[in-house]
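Removed: one protein chain of the complex. Kept in place: all other protein chains.
Going by the order they are written in, the chains are A, B and C; count residues from 1 in each one.
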Amino acid sequence: MHIPDGFLSTQVWAALDVLAAPAVGLAVRKTRREFDEGRIPLLGVMGAFVFAAQMINFPVGIGTSGHLVGGALLAYVLGWPAASVVMTAILAIQALVFQDGGILALGANITNMAIVGVLAGYLPFHLWGGGGATARKIAIFAGGFTSVLVSALLALVQLGLSGVPMPAPVAGISVGLFVVSALLEGAITLAVVQALETINPGFVRTARGSHSRGAAIVLATAVFLAAVGVIFASTHPDGLEQLAINAGISQRATNLFATPFADYEAGFLQSAWLRKAAAGLAGLALVCAACIGFGRFAARKRSA
Amino acid sequence: MPESSLVRVRNLRFRYPDGTQALDGVCFDLFPGECVAVLGPNGSGKTTFLMHLNGLLSGEGEISICGIAVQKDTLREVRQKIGFVFQNSDDQLFMPTVLDDVAFGPLNLGMPPEQASDRARRALEQVGMQHAQGKAPYHLSAGQKKRVAIAGVLAMEPAILVLDEPTTFLDPPGRRALLELLKTLPQAKLLVTHDVGFARDLADRAVFFDQGNIAGTGTVEHVAEKCGWR
Amino acid sequence: MPESSLVRVRNLRFRYPDGTQALDGVCFDLFPGECVAVLGPNGSGKTTFLMHLNGLLSGEGEISICGIAVQKDTLREVRQKIGFVFQNSDDQLFMPTVLDDVAFGPLNLGMPPEQASDRARRALEQVGMQHAQGKAPYHLSAGQKKRVAIAGVLAMEPAILVLDEPTTFLDPPGRRALLELLKTLPQAKLLVTHDVGFARDLADRAVFFDQGNIAGTGTVEHVAEKCGWR
Partner (left out) sequence: MHHAVIERWSQGQSFLHRRDARAKAAALLFLLIAIATGPGLPAAAGSVYFAILVLGFAAARVPVLGALARAAAVLPFSLAFAAIAAVSGDPARAAILVGKSYLSALAVLLLVATTPLPKLLRGFEGIGVPRFLLMVGQFVYRYLFVIAAQAASMRLAASCRGGFGKSGSAHETRFRAAAGALAVLFARSYGAAENIHRSMLSRGFEGHFHLLRNPRFGPADWTFLLSSAAVAVVVRGI
């Protein structure tokens, strides 16, 4: 789901732009450590492949079809940092050339799909991909599934936080559709990986099963938080704030966000709406930071 | 005798959405047992013309295949009658094994799996590739890939074979082997090629496309001569 | 007179990591002003051979280009002497505009941008494509792409041109135009092709690869005859 401009409130898009920039910077740095400039064509052509993959339709059921989104597949082939860089490049080109997704909202879309989506896709593979054949299959499937589901749920949360009306039935239907397309992504990713391995087993990286429980918990938490976020943001207008207060992050988050905006407009922060938004964003930021942090940790482990 | 013509095209016009007039009043007939070469410069509309024959594009004018008018509701029937072999075999070979690939078409026609693989085996025999049944198509040589691609089309038992630039990537023995193979196949053939020698050896006559229309027709020799094509 | 040979290969052997013995003791010389055609079946090692000449692969044996031994520390020099035109022009035209692409090589040689674009413009003139400077390479026709790819190589002012299957995707006039262009270029040429007619029109002599070794040499006519290649 590519969010266009005009949908997100200023606080949300600005915060996510601020969040996405260093995250992409980090991904670029890590990518450069592994790929020199001579491999830029590989990254670019793989990006073009993901673009073109949308033209191949997969049968879903009665009359409909779906296609590969590709974040998880890229991560299995290129590693997560390069996959993030490639997805970022794709999103930028989609926004510029195809008017698919906004420019100010690019930070949001990058966070959802290129950063968190890719990490969420890579994590299961990293955790269980090194196990037996069945575990590996499940991991590959799960990676495709979580990457699409988490990206879509994050987008929904951001829309909810921005005050785009989302009655409970609509949110429910959306989540249902997301689950279906996430299942499809899992199935496509798995089928493509299997077909790739008959062509050349070297394409897909070998995962080290680390069986780290901590990472599994991070992943589960990310999915859970995103899902809970959607439900609260939509059905309980004040629910997220409540949750944040309970977790004790509301105050801190408000202060955190108060500083940069303080000179902008003084009385601004009094609004409950902003407190809610700030709390929500802080929660989002935590999820992202956890994912990125874990990604670093995972990468270090793999290169070790 | 227009009744008996396998491919009958009258006054076909087509314009791409961006305004390119790719076909501009083409009339054409293909009779049973014939092999017709389609020559012409890059961009003259040859591929666009072929894509009309099985309804992948649709412009103005009349087209009928084996007497069936090409329309939305006859596409299934038409696509069974007319078999397309693409320039780049990699475009066409996507199943994990050769047998799976050749059986893909028949299965899509609704045939039960047993029967479909029988058909596939027979088609592979026809092109001399029965030994490669279990191999992965991606790893075959260029000539072998072309044969399997042809088998995939033969398995649908088409009345007409359409080949777009079949000699690309083949070395001279591969090209010669393809020539021999095509000569043994009984179907009527429509052959788009830039390889005039190949056309001369295989085709009974030629049509020359230029700017979306047929600018010349006759024997390959005659057309190549007249249109400065060699 | 081995001193004067531009390309000198002795006893070249190469095995791919998967165990395929792709080259098996090749000896070869190319002299100034010559054009040599490399013929041979699919998979006989022609492309592998070419890739050794500028150090893209390295096997056992001796190779020298214009008297310089091909080694890690001479690659820069060697790659300036020997210009490669690859089979698929799309793989070679990777920069966003034609001028950027042709200037890519000179810039890599450390030339300042001004001078590099001058050189690029001159090379484009040589192939008759100066009007396309600002275009994106994917908007060119197959023949135009090939010309720009050749310009990109000429801009490095190589002493030797190596062409892998240059006629693929070209229609007969495009092929003829390429032939004329190559005839006007003064460099020594090494031409891999399956198109024996093209080789006959261009090359002074031919070598025939088979299973990783040179199985025959002589005029194109003679080699084609002897090796059953037409």
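The definition used in the following text is that a contact is a pair of C-beta atoms (placed from the backbone, for glycine too) under 8 Å apart; a residue touches a chain by one contact, two chains touch by 3 or more.
These figures come from a predicted structure and were not determined experimentally.
Partner chains of the missing chain, restricted to those shown and counted over the full complex, are A, B, C. When the full complex is taken into account, the listed residue touching the unshown chain is A:47, out of A:47, A:79, A:143 or A:186. In the complete complex, the residue from A:19, A:75, A:120 or A:188 that touches the missing chain is A:188.
Along chain C, the points of touch with the absent chain fall at residues 51, 54, 56, 76, 79-80, 83-84, 86, 88, 90-92, 94-97, 99-100, 103-105, 107-109, 113, 116-117, 134, 136-138, 152-153, 156. Residues of chain B in contact with the chain left out of this view: 18, 51, 54, 56, 79, 83-84, 86-88, 90-96, 100, 104-105, 107-110, 138, 152-153, 156. Considering the complete assembly, chain A touches the hidden chain via residues 2, 4-7, 10, 13, 24-25, 28, 31-32, 36-49, 51-53, 55-59, 61, 65, 68, 85-86, 88-90, 92-93, 95-100, 102-104, 159, 163-167, 170, 187-188, 191-192, 194-196, 198-200, 203.
The rule we apply is simple: only the chains that are shown with their structure count from here on.
The chains in contact with chain A as well as with chain B do not exist; no chain meets both. The most distant chain from chain B is A, comparing centres defined as mean Cα coordinates. Between the CA-based centres of chain A and chain C the separation comes to 46 Å, rounded to the whole angstrom. Once the centre of each chain is set as its mean CA position, chain B and chain C turn out to be 34 Å apart. Of all residues in chain B, those touching chain C in their complex are 40-43, 141-143, 168-175, 194, 196-197, 228-230. Contact residues of chain B toward chain A in the complex are 96, 136, 138-139. Against chain B, the residues of chain A that register as touching in their complex are 195, 198-199.
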